[in-house]
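To start, the structure under review is shown below, and the notes come after it.
All protein chains of the complex are present and in place, except for one that has been dropped.
So, subunit A:
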């Protein structure tokens, strides 16, 4: 079983201290203030994860990302056979009237896509690291994985990003 590390996600508790009106965020249960970060995965600064197993890498968006997006209502992913390149968009997710581009952490050929996402886009929210996976890629340059963040680094990155307001 993957060891789970818990990171604080302060954006959900964000308060607008400089505005004249206090804004109360919709109620969240305490557990939602902490996004999960899994061992064994690599992470991009744009909040995608990669799981490299043998010749295939699976890519999705992190728990932190799905939490900040809100309920996903639509997912756009490429067809198998296309290619992706590191740092460039390969698809998008829509939530709360916002379409957010999803970028690939690595380059390679798309060998499989998660077709369940067209009928069940909410899988990205309920299971971002498992059933909500987005694409599987044959990496063309496996050394790209080394420049990605590990779980500890990514956890710290999220904390710093959420504190930046």
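Miscellaneous remarks
We take it that a contact is a pair of C-beta atoms (placed from the backbone, for glycine too) under 8 Å apart; a residue touches a chain by one contact, two chains touch by 3 or more; residues count from 1.
Please note the rule applied: contacts and distances are computed from a predicted model.
Of the candidates "Trafficking protein particle complex subunit", "lipoyl(octanoyl) transferase", "Exosome complex component RRP4" or "Cytochrome c oxidase subunit 4", the chain left out of this view carries the UniProt protein name "lipoyl(octanoyl) transferase". Looking at A:36, A:58 or A:103, the residue that reaches the missing chain in the full complex is A:103.
Within the complete assembly, A:95 is the residue of A:36, A:95 or A:155 that touches the hidden chain.
One chain of the complex is left out; on subunit A, the residues touching it are 10-11, 14, 16, 18-21, 23, 25, 46, 65, 67-71, 73-74, 76, 89, 92, 94-101, 103, 161-165.
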